[in-house]
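All protein chains of the complex are present and in place, except for one that has been dropped.
Up next, chain A:
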Amino acid sequence: MAEVEEQLPLSPQDGGRGECGEEPSDGGAAVGVAEAVPPSAGSPVTEEPAEDTKKKIDVLLKAVGDTPIMKTKKWSVERTRTIQGLVDFIKKFLKLVASEQLFIYVNQSFAPSPDQEVGTLYECFGSDGKLVLHYCKSQAWG
């Protein structure tokens, strides 16, 4: 395992709803509900090993279509990082312009909402100790 692991330099953002499934209504049963991870409250960026609530998870980024491939594919990301935060980071890394959209997918087919926390995605879709995310750039989405 000689892959380089780097830390994302951006500070973590407060996350949104942190569940695999929505709160079920009276009749329904949610599929795969996981514990919500409490978002860290505006803590500063640190290079040191993280505490429990800021524990990092391994993310493997894979390009889809004509999207440029990142030189570094494996990243150590804080659980509370949101999809939006990850999108911003990848866009900067790939030097995309603001008008270009970047989509991130789990299961190669589903785009989690921008406020979804990476930690929750890892709980639901992670395997072999990592979360595989596909990313794809696009000029258009509408």
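Heads up, the rule we're going with is that a contact is a pair of C-beta atoms (placed from the backbone, for glycine too) under 8 Å apart; a residue touches a chain by one contact, two chains touch by 3 or more; residues count from 1.
One rule holds in what follows: contacts and distances are computed from a predicted model.
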item	value
From "Ribosome biogenesis protein WDR12", "Histidine-containing phosphotransfer protein", "Gap junction protein" or "Ubiquitin-like-conjugating enzyme ATG10", the hidden chain's UniProt protein name	"Ubiquitin-like-conjugating enzyme ATG10"
Sites on chain A contacted by the missing partner chain, in the whole complex	17, 19-22, 24-32, 64-67, 84, 87-88, 98-99, 101, 103, 105-116, 120-121, 124-125, 134, 136, 138-142
